[in-house]
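All protein chains but one are shown at their positions in the complex.
Chain naming follows the written order as A and B, and within any one chain the residues start at number 1.
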Amino acid sequence: MKITAGYSRLKKLTNLLGPFIGLILVISIFSLMPEVSGRFLRLANLTSVATQSVIVALSALGMTLIIISGGIDLSAASNLALSCVLVAYSINLGLSPLLAALIGLVAGGLIGLANGLLITRLRLVPFIVTLGMMGIARGIAKWVARNQKIDAPLTWLNDLMVRTPHPSWLLLSPGIWLMIFLSIIMAVVLKKTVFGRRVVAIGSNELTARLCGIRTDRIKIIVYTISGLFCGLAGVMEFSRLTVGDPTVAMGLELDIIAAVVIGGGSLSGGEGSISGTLIGVFIMAFLRNGCTMMGWPNYFQEIIIGAIIIIAVALDRLRHRQD
Amino acid sequence: MSETPLLSLKKICKSFGPNLILDRVDFELRSGEVRALIGENGAGKSTLIKILSGAYHPDSGQMFISGFPYRPTGPLDGRRQGIAVIYQELNLAPHLTVEENIYLGQEESRFGFMEKKKKRLKVRELLEFLHHPEIQPGSLVKNLPVGARQVVEIIRALISQAKILVMDEPTSSLSQEDTKRLFEVIHKVKAEGVGVIYVSHFLEEVKEIADSFTVLRDGQVVGSGEMAGVSLEELIEMMIGKKLSELYPHFPHRPGEVVMSCQQVQGKKMTGAISLELREGEILGVAGLIGSGRTEFLRTIFGLDRLKEGLVIISGSLVSRLQPGTAINRGLGFLSEDRQTEGLAARMSLADNLTLGYLKPYVKNGLLNNQRQKQAASDWINRLKIKAQSPEQKIWTLSGGNQQKVALARLLHQQAKVFLLDEPTRGIDVQSKTQIYELIGRLAADNRAVIFVSSYFPELLGIGDRIAVFHRGQLVEIKPAADWTEASLMRAAITGKENNSEKNKKVIGANL
Partner (left out) sequence: MKKELRVIFFLACLIVFLALIGCRSDRSSKASKGTGGLKKTYQIAVIPKGTTHEYWKAVEAGAIQAAQELGVEIFWKGPQKEDDRSQQIQVLEDFISRQVDGIVLAPLDDRALVRPVDEARAEGIPVVIIDSNLQGENYLSFIATDNYKGGVMAARRLAEVMGGKGKIFLIRYLEGSASTTFREQGFLDTVTKEYPGLELLVKDQYAGTTTESAYQLTENLLSRYPQVEGIFAPNESSTFGALRALQEAGLAGKIKFVGFDSSAKLIQALKDKELDGLVLQDPVKMGYLGVKTLVDYLQGKPVEKRIDTGVTLATPENMNQPEIKSLLEPDISKYVR
């Protein structure tokens, strides 16, 4: 049997279809539950799930890039918390909300830049560097916040993540639009730009990438910085949602973020992963949480389900690879 | 007396998907015999070894050990039934001691609770027996040289009371001295009545150690017999299935202007400084032993290793910041000796691998045109006769020879003027080899320059215009290929001394 171009295209389709079918399955199962059917697929609930996904999705966009490049970022969630705290802090200093948001964003980018520099200059493993940075960023966040949450006056920043947007013609909250917009941008960057191809090449085989004249260190620094910026943005969104700067927010969220990428087909050994897959991963987890809560199922139940899904997703992935 | 052979294989067939890898292979081995299994890469040797070891199951055919049917369920079972395979990449745990490695996995099965002292004594005895008393049973394997590690593997096989020892390319990473000692070991083992299957590329060695031979080509046995009755040339021609004279195609070319000049180049990992010039339309062969600095030299001029001292001048202008990126822009192209871990990204597509170094032509408004990228890849697939189904096929699904062609196509695609090729023909089938020789010849005819590093002297002599010999990081001598012989190349590479005294008859040697 010959592998034709058409066949390989079909195979590509099934690669994405796998997680997608998973998502449809999760949605279908909950829609069929008599207790919540009719409410689960209500527009209000869908926008609510979408809003809840924004924070994880934004960080996961950056994480996808990192994981494809063969790295990992354990500091993502701490970075997010730092940004969240800094936004609240800056607003309390009397800065304009826009400036405060920018500060959060830049802080995230700086943490990412520091990750990238440490990894490339000191030749340290990303796991270790970002593990350290996880503590450092969380520590700085608590320090800035003096170990408690920071209350800040309400501004337009806090309208970014509401379930029902104020000018109702927006249909969805600005946060969701931002997520959609940035996802498209990142998908294009990854698939259609030289930078994107280089990131894939580095993850696939760094030595080869170097051989092809790619300045691997520079690309890696850019990748970590971009990811940091996304975490910073996620932090701004977290502040928007919480209305307070909370240094303990998103504890352990980095694992959710990584899980989303992995469920969506990202390989921790690099070279594989896609933005669409990651988004599906984010939504699978978000719908599961939402559904389990609406059903009133206990937490341990949903933790077990999500854990199982991660393993199943990776196992299916392996199976697909073996068939190649 | 017609004794029952120790091992006999009858009509073994094995195919993977549509490819028939082994076609009705018959094979026999007597006790105390060393039989060479030779053949080109891809001839089916490694598949046959894996079937012997139990890692693969034959599709059809039968195997017998001492007349009893042998149907291993897996490598462990194969070992239990008396077949020990020593692979090229040795199978030892580097962080355990010699003794622990030897007894690994068979502590209880054979010796019960044998006392440590007794164990050590047995190991010592065997080391002595094999003339390697310098190896300490208690030293860590990672601290041993490769030759000694091999001895450890052999002792492990002896202790597990293996009747048949399969050695896959045992000398590929050994020095001549170690090779000699290994042969002594093999003689000892043989005297114990163990049958040895010796798989190797190096035909001179094979001729020295083996009693008999079996030649595989394209999955079939094309010849077998006693070693005494066959010449090296006959063996080679059996292996490649054609006359030797057809191996190196010649394309007329004439060296022109100097295109690259290296002056006192010394890289971070090089022990000496090297100066040489390369002309357009010239093929410069580089000979030298492993560790002679030839690979490091190429890596330094390509900017992969840091340049410590010296100048690299390309087309008359100095290269200032030497990095792979700038080197590529200046028209250098480098082919890594390690195709698997460095040369190619195994899980990326053929098209990606081919175009990665030079994506500029496919970018419009900052976006890549994947369609045109694939089209270009398709063109190269046709031009280099790469056997692939589509440009989107993943690299690891291609055979070694075709992978190498993709790696070469990348250099052509990035429009290199100077080709730095490090062992371009290592580990690929003879057909691809010929195609690569042809390609190099065409490059020279097209006025491009090639530096061609190889451990295999006949091919240097066959296609090089000039040959340079490296020794311990120094350039020993550089002169026209016609003035070298295989023997003088070898002498220069080993001793590091120039010599013009004897002119040996040019022999086309055999480690293809």
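We adopt the following convention: a contact is a pair of C-beta atoms (placed from the backbone, for glycine too) under 8 Å apart; a residue touches a chain by one contact, two chains touch by 3 or more.
What you are looking at is a predicted structure, and each value in this text was computed from that prediction instead of being measured.
One chain is not depicted; across the entire complex it touches A.
Note that of A:Ile119, A:Ala137, A:Ile202 or A:Val244, the residue touching the chain absent from this view is A:Val244. Across the entire complex, the residue among A:Val162, A:Val194 or A:Leu268 in touch with the chain not shown is A:Val162. Seen from chain A, the chain kept out of the figure touches residues 10, 13-14, 17, 21, 24, 28, 31-32, 34, 36-42, 44-45, 48, 51-52, 55, 145, 147-149, 151, 158, 162-164, 238, 241-244, 246-252, 289-290, 293-294, 296-299, 302-303.
FYI, only the chains that are shown with their structure count from here on.
Interface residues of chain B facing chain A in the complex, by the touch rule stated above, are 17-18, 304, 323-329, 334, 336, 341-348, 352-353, 356-357, 359, 363, 366-368, 370, 389-390, 392-394, 397, 410.
Of all the residues in chain A, the ones that touch chain B in their complex are 1-5, 8, 188, 191-194, 197, 200-201, 204-205, 207-215, 271-272, 324.
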